[in-house]
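Dropping the structure in here first, questions after.
Removed from the display is one protein chain of the complex; every other protein chain stays in position.
Chain nomenclature is as follows: A, B and C, assigned in order of appearance, with residue numbering initiated at 1 for each chain independently.
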Amino acid sequence: MTSDSTTTISELRQIIADFVAERDWSQFHSPKNVSMALAIEAAELMEHFQWLSTEGSRKLANDPQKLADVGEELADVIGYSFALANELGIDVSSAIRAKMVKNVAKYPADQFRGRYSREDDGNSVHSP
Amino acid sequence: MTSDSTTTISELRQIIADFVAERDWSQFHSPKNVSMALAIEAAELMEHFQWLSTEGSRKLANDPQKLADVGEELADVIGYSFALANELGIDVSSAIRAKMVKNVAKYPADQFRGRYSREDDGNSVHSP
Amino acid sequence: MTSDSTTTISELRQIIADFVAERDWSQFHSPKNVSMALAIEAAELMEHFQWLSTEGSRKLANDPQKLADVGEELADVIGYSFALANELGIDVSSAIRAKMVKNVAKYPADQFRGRYSREDDGNSVHSP
Partner (left out) sequence: MTSDSTTTISELRQIIADFVAERDWSQFHSPKNVSMALAIEAAELMEHFQWLSTEGSRKLANDPQKLADVGEELADVIGYSFALANELGIDVSSAIRAKMVKNVAKYPADQFRGRYSREDDGNSVHSP
């Protein structure tokens, strides 16, 4: 039983909205600025995996401290994502459901099983 | 009444997990690779605001087509965020709540009201 | 008279190559890893302009300390760009000249003077 199974998107969006409102920060939260903040946090998240091999990066889950650090960066990324949704009035659940319908059509399961592209012959990815 | 108010984080995470499982894509979804995909989608989101002024970027909300395009990129960003949480076993709600407690302590509302940093004298931001 | 007017691309590439060779770091410098490092440094550079207005960001040139900080991040970005060129054997000057020929054809000066896109009506950019 995790917190995610009982927490709605709106509840988390509200936490972000309250934080911004209490500091009168909406003036800084133009969509342009928030999109920059989001990209910067995504880079900070990526930094944790920068010098690891692709397979080595899976082992990070076994290190509680590193996992907590990554969780914090991920929280920043999702937090700014919700901040942007708040500023622009985007319903996140609808946007994700609509995009996944497109993705299902673009990547039919029977044609893309085990392949990330039509050109993928499996060599480049499975090599170390 | 939006979909976000009744959709849990787990429900959206499950949509992503099913999509990945049906294509046997977990083999490509090492945390390193997913963090790269996330950063790339964050850049594509940012691209919509690249040449706009900070204030001009707020008007994007008035253009339904551009808003839909931005919503789609935001869905990609959050989708990969959930994919990373799935691979690493991170509870997103707990991570966000914990980080926001830290943020509240780091940016006391009474000291940061209307200021994004202690050095901010208001000039740089408020100028056009 | 600046140093740039007498320094060739190869001279700077060699400084980077020597640094990497002296530490036996080529093993970490797979193109994938270097492209991540480059994107991370680009985000750190962007961080200096994150909360500034578009016009306010021009004033940064008047603050010697901030300009030095930005110069250091820019050095990291170009340094990793040269590191990637070194690993892949790309001639930077040829690549830039070839791309600029394409850009000149894509953006004819007479059609794009003062406009960053064919759709640009000048409103979004010139607004504060």
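Convention: a contact is a pair of C-beta atoms (placed from the backbone, for glycine too) under 8 Å apart; a residue touches a chain by one contact, two chains touch by 3 or more.
Remember, predicted model here, so these are calculated numbers, not experimental data.
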Of B:I15, B:A39 or B:V92, the residue in touch with the unshown chain: B:A39
Candidates A:I9, A:M36, A:V77 or A:V92 - the one touching the absent chain: A:M36
Positions on chain C contacted by the hidden chain, ascending: 2-13, 15-16, 19, 22-25, 27-28, 30-33, 35-36, 38-39, 42-43, 45-46, 48-49, 52-58, 60-61, 67, 70-72, 74-79, 81, 84-85, 87-100, 102-104, 107, 109, 112-114, 116, 125
Sites on chain B contacted by the missing partner chain, in the whole complex: 28, 33, 36-37, 39-40, 42-44, 46-47, 49-51
Missing-chain contacts mapped onto chain A: 36, 39, 51-56, 59, 116-117, 120, 123-128
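Everything below uses one rule, namely that only the chains that are shown with their structure count from here on.
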Numbering shared by both copies at the chain C-chain B contact, with half separating same from different: same
Whole-Å gap between the CA centroids of chain A and chain B: 6
Inter-centroid spacing, chain C versus chain A (mean Cα positions, whole Å): 26
Distance from chain C to chain B - Cα centre to Cα centre, in angstrom: 25
Two or more partner chains touched - positions in chain B: 36, 39, 52-56, 116, 125
